[in-house]
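With one protein chain removed, the remaining protein chains of the complex are shown where they sit.
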Amino acid sequence: MNEADLRTRVHELLAAYPPSEVDTLDFLRARFDAGLAWVHFPLGLGGLGAPRTLQAVVDAELTAAGAPDNDPRRIGIGLGMAAPTILRYGTAEQQHRWLRPLWTGEEVWCQLFSEPGAGSDLAALATRAVPDAEGSWRVNGQKVWTSSAHTARWAILIARTDPAVPKHQGITYFVCDMTDPGVQVRPLRQLTGEAEFNEVFLTDVRIPDSDRLGAVGEGWRVAQTTLNNERVAIGGQRTPREGGLIGIVAETWRERPELRTAELHQRLLQHWVDAEVLRLTGERLRQQLAAGQPGPEGAGGKLGFARLAQQLTAFEVELLAEEGLGYDDWTLRRPELVDFNGREAGYRYLRAKGNSIEGGTSEILRNIIAERVLGLPPEPRTDKDVPWKELSR
Amino acid sequence: MNEADLRTRVHELLAAYPPSEVDTLDFLRARFDAGLAWVHFPLGLGGLGAPRTLQAVVDAELTAAGAPDNDPRRIGIGLGMAAPTILRYGTAEQQHRWLRPLWTGEEVWCQLFSEPGAGSDLAALATRAVPDAEGSWRVNGQKVWTSSAHTARWAILIARTDPAVPKHQGITYFVCDMTDPGVQVRPLRQLTGEAEFNEVFLTDVRIPDSDRLGAVGEGWRVAQTTLNNERVAIGGQRTPREGGLIGIVAETWRERPELRTAELHQRLLQHWVDAEVLRLTGERLRQQLAAGQPGPEGAGGKLGFARLAQQLTAFEVELLAEEGLGYDDWTLRRPELVDFNGREAGYRYLRAKGNSIEGGTSEILRNIIAERVLGLPPEPRTDKDVPWKELSR
Amino acid sequence: MNLLYSEIEEELRASVRDLLHDRSPIEAVLARVSADQGYDPALWRALAVELGVAGLQDPAAGGSLREVAVVLEELGRSLAPTPFLGSAVLATAALGGDERLASGERTGTLVLPFSGGAPSVRETGGRLTGRVTSVADALTADLLVVPVVGGALWVVERGFTVTPRTSLDQTRPLADVVLDDAPGQLVTEDPAVLEHALLTGAGLLASEQLGIAEWCLTTTVEYLRERRQFNRPLGSFQALKHRLADLWLEVVGARAAARAAADALASEAADAPLLVAVAASHCGTVAVRAAEECIQLHGGIGMTWEHPAHLYLKRAKADQLALGTPGHHRARLAELANLPA
Partner (left out) sequence: MNLLYSEIEEELRASVRDLLHDRSPIEAVLARVSADQGYDPALWRALAVELGVAGLQDPAAGGSLREVAVVLEELGRSLAPTPFLGSAVLATAALGGDERLASGERTGTLVLPFSGGAPSVRETGGRLTGRVTSVADALTADLLVVPVVGGALWVVERGFTVTPRTSLDQTRPLADVVLDDAPGQLVTEDPAVLEHALLTGAGLLASEQLGIAEWCLTTTVEYLRERRQFNRPLGSFQALKHRLADLWLEVVGARAAARAAADALASEAADAPLLVAVAASHCGTVAVRAAEECIQLHGGIGMTWEHPAHLYLKRAKADQLALGTPGHHRARLAELANLPA
């Protein structure tokens, strides 16, 4: 499958389903069936077994033809985390059941991993899954930080199936039907006033054994696929010079000379350098990946971004002086997406605090860099070889 | 013993030994014998059992009368570390033998604690002391970071007498005769070019059992007295506003407008605030002590001082621009005292690096603050209950 | 210079803290914020009228700015929703004391943007006209102390409207004040009075910032002692311990600096402006850092509305802008300490 073949296929799709004439969902289903959804996926599962890099060719052609897309940011958890896991660990039946409506966006997915008592130490999770008399599983527990839980049809879920073995060994990975009557979703309001996330309470939720992904007790390993894909998704955005938050701040600086002070000027220059260095770091990483020389630098992207975002938004509030004392809206809302640009400085300042927590805290990322990149030895651990039920909580 | 009594005693001393007429050493011996050396020490050991605060009265009277002092900075280790330990753990015989010439400066003392393999983890020390046939001890090992070793008559020394018990339990505290033929002193050159310190090699050094301080195996506890006094000595200096390094930098700033830039100005203002805050912190601590309300703030003094000294000296080198590229003298010298003011900016920059290492690294100080002041739990430890000889090195 | 707390000051602190603990626990503050309820008049009555803290600025009545600072520490620690800063600090300082305000029966404020700035209200024939935005403690004020162009101070008791603003700091909401030909009484023509009131406000605000920082540090330490991950208390992880040790050192410095500023203001020391600049610069920074560390080290829970940490972050950030940013105060220092640009 080369570039020319792909273009031919795209043109065939467009001819059979002219975007301006057919329903969006029909088009997306047809695109999936033509293997043009994610070309590196296997035949019959929305792909053609082609190199991943060729996806860009397809996307460009379709965009040029005015074809609708599947609104990837809205269904990011399904695309970025559930799909790679289902592809790797799912049975053929599971793959055919779930991947098509996942990709078209007909079925939204969410993630039931974190718990109030298991944050950075995710493997300590306490949600229990116990087999019932009919050979299904019954799940009880509480999950938290679940975005899209209120719109999701399915969830990827990890739960403890054996408390008598060390914590990493007794976990199993399931797909949970969010319409089960035992699933209760409650919005989780954040310091910004919004509720981007939810708490999810699971009470005797039934999961058929056929909705298990991977073997019983292998859930931690399966979850690594999910989590590795999360980190890639967060770290990999390309930005032009003065893209992102630095651009907002620099524009305010240029347009409003009355706000400038000597102190703020020095800080702005420092932030500008930091932003440009971070941009160049990301650019170098992308060039390395493109050249087939993946370096360890990827681990640092999220860490650097979080710090810069927090510094820039704190600066912006100070720069705005009196305006910085205001806030745009405290109303409890449930936004589908986080939008730093559509809100005011105070929102950005508060929301950026989450950048160093969500998707792996900066503390955990520093541990990872120190151990996996620099090769520094781990700390002495007391939690690895002890049965989960004997751990202190 | 009240203030008036003390003044009477001082006047009697001055009358019997007029400073302008008698030899300095004779005067100092007479002052010691009059109990006016350190008034809080017991009768017969240079003191009068008076409150420590009354020492200031004696010192002021003697200074006003032009009396010589014992050059306390030159013999700081004897005065600040050896003397309190001898007072607390020494026998009457030991106290009478050592304290008078220690105080007069006739006999200089040094400290043989740190080793190349035992820095922050001092209790891991490997220097061995073994009893010989005549009931003396034979000491072998290497010590390091010993100031005044080349001028010292005596050393306080800790050595391992039992390797089969946990590391804190097998240590014994000795007084070591520096004229023993087994003592070899080698200057230890530092990054400044100077050799303030020495390495000391101990080869079959004989120490009579009568020169032991405290019981065999109790050396770690004895050493705590020594070390606690060290920390007090380092942290307790009073400074006026713009005293210390900030004063040097501020003067340069005022006198040399051609060196100023907007960036350096902002940094100077920040450093000036930090210096004043640290000064006020020290002042508040002293007021607390004077009011009999010792707070935990003392632990932070050295940590804050080290950071500020390093920032200020780094700033000074940058401020001086071309001059900052120079250095005053790389000659190997063995100064008796560290003098930040008598040298140039480059020396100060380099020497200040030691402030966060000597007398307890900033890392160890942060551990101490976190655990003893904030009450945070210790890290899991694997070295406390294991026989010393089984520890990894 | 006395940097300690006297016995009387410690007793005052204990009374205020007990009262706030009973009448305004942080859960109640959060509930008021969530219900958009603003200041608590009953709390103000208990604090100001019954405990008498609104009159502490008056030396003749046995008070002292040092004691006002102690009250502000406790208000910072509790975020109790009261107009103390506007009324008992700023307006009182501008008026050189006022019986109505001292009794707590009425409250006032100083009508300037909370972030500072020169007066813009115009006065003609004893009547005042203008719009002043982002005024602290105006929503409940009976009595406005209004600086006019040139720096004179007037008192206005009617002929004004106050409109609330949506504020970053939810426990000290700001408001816009419109004066439309409002009748005023002249307080003073001397612009130095306004300047001194602002100096007093900035210097004492450092004590509020100290209180915020202390709450954040203490709360974080307690949380890390309890919260376990990886079969250990989080507080046993060295990286966190070192950060908290550094933060502790900054808070210790904040206490010394805030005390020095309060003492210098109380004793009208010659170096009061300098010590105010030092305290405002340091404490404004420390409070924000403490609140940011509090949020970060609480992990996800610190990001939630139901945990009070965010209220401290919002107060700390707003206080950093209030009555001059740390950068502004360091710029003042350049003059006061003879460190010219």
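Assorted remarks:
Residue numbering begins at 1 within each chain, and the chains themselves are lettered A, B and C in the order written.
The rule is short, and it goes like this: contacts are C-beta pairs under 8 Å (C-beta built on N, C-alpha and C of every residue); 3 or more make two chains touch, one makes a residue touch a chain.
Because the structure is predicted, anything quoted here is derived from the model rather than measured.
The hidden chain makes contact, of the residues B:Asn2, B:Ser210, B:Gln224 or B:Thr261, with B:Thr261. From the options B:Asp132, B:Asp204 or B:Asp328, the residue with contact to the unseen chain in the full assembly is B:Asp328.
Residue-level contact of chain A with the missing chain is found at 250, 253-254, 257, 260, 262, 265-266, 268-270, 272-274, 276-278, 280-281, 283-284, 287-288, 291, 293, 297, 300, 303-304, 363, 365-367, 369-371, 373-380. Residues 237-239, 241-242 are the ones on chain C that touch the missing chain.
On the side of chain B, touch with the chain left out of the figure occurs at residues 114, 116, 118-121, 124, 144-145, 188-191, 193, 261-264, 310, 314, 317-318, 321-322, 324-330, 346, 349-350, 353-354, 356-358, 361-363, 366, 381-383, 386, 391-393.
By definition in this document, only the chains that are shown with their structure count from here on.
When each chain is reduced to the mean of its CA atoms, the one lying nearest the mean of all protein CA atoms is C. Chain A and chain C have centres, each the mean of its CA atoms, that are 41 Å apart. Averaging C-alpha coordinates per chain places the centre of chain A 55 Å away from that of chain B.
Taken residue by residue, chain A touches two or more other chains at 262-263, 382, whereas all remaining positions touch fewer. Each of residues 232, 237, 240, 330-331, 341 in chain C touches at least two other chains.
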